[in-house]
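Removed from the display is one protein chain of the complex; every other protein chain stays in position.
Showing subunit A:
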Amino acid sequence: MYPTPIQERSRPVRIGYRVSLYAAMLLWMTPLIAIMMTAIRPQTDLLAGNYWRLPSHFALFENYREVFATSPMGAFFLNSVVITGVTVIAVLVLSTMAAVALAKYPLPGRTLLFAMFIGGNFVPYQILMIPVRDLILQLGLYDTVWGLILFHTAFQIGFATLFLRNFIAALPNELFEAARLEGASEFQILRKIIVPLLRPALAGLAVLIFTFVWNDYFWALVLVQSDAAKPLTLGLAGLKGEWLTAWNLISAGALFAALPPVALFFLMQKHFVAGLTAGAVRG
């Protein structure tokens, strides 16, 4: 272990470590604690400068009632759910297909495809913006959730394929040879052998893609205009302009938008971390 395990240290060091650990954690979380404390306050507290003392009364539900009554936050939430949900499923299906092809079949130009997927994942969005916007307009998908779904799916395929390819490449070839000898078709092999073995990887990937797509702001800004198609991120940014100094409402809205990815992260932390570090750590 590096650094030396704290259990092997003297008692004062152990106590000192715990104290500084919690102090660091508190400092790190200050921004989140601040919005939580603000989301439970009535606005009168904020106007009176009461940020950190006890709220004059517990106003969390009152604030949420106002958020949902005075803004289309509920509709934004549903849009985010549809955009993210459909994209995650589409990406999982398409990238599994591509990853199997890249990992288990000898193909000319495989390295080129591979490089294209990695590179595409890192390009600045702005180099895609004008043509993508035009294309989505021409397809009649501008200002709909489908335009966003189409783009997000295409964009995430690169990362997802690379990710799954590593897992599939690690599966033993004998497995496939044996299935072929027994007369299984290529698609049966894919469905009955590869996909079940891939389940943990697919779970990790789903959490990552969910987070990426749920948190997107730029493409929503470029491809969507009306409240009927806005996801939460774009909606929240707009409400910030509308509510101005009603920070209790903004905080409540921000917490609401942050909750799904945070909850998912806590439920699937192991998969999430494994997914994020899969490519980076080896070697």
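By our rule, a contact is a pair of C-beta atoms (placed from the backbone, for glycine too) under 8 Å apart; a residue touches a chain by one contact, two chains touch by 3 or more; residues count from 1.
Basically, contacts and distances are computed from a predicted model.
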item	value
Hidden subunit of the complex - UniProt protein name among "Malonate decarboxylase acyl carrier protein", "Carbohydrate ABC transporter membrane protein 1, CUT1 family", "Septum site-determining protein MinD" or "Spermidine/putrescine import ATP-binding protein PotA"	"Carbohydrate ABC transporter membrane protein 1, CUT1 family"
Of A:60, A:75 or A:129, the one touching the omitted chain in the full complex	A:129
Chain not shown: contacting residue from A:5, A:172 or A:196	A:5
Hidden partner chain, residues of subunit A it touches	1-3, 5-7, 17-18, 21, 24-25, 28-32, 34-35, 38, 46, 51-52, 94-95, 97-98, 100-102, 105, 107, 111, 113-120, 122-132, 135, 150-151, 153-155, 157-158, 161, 185-187, 190, 211, 214-218, 221-222, 233-234, 236-237, 240, 245, 247, 250-251, 254, 257-258, 261-262, 264-266, 269, 272-273, 276-277, 279-283
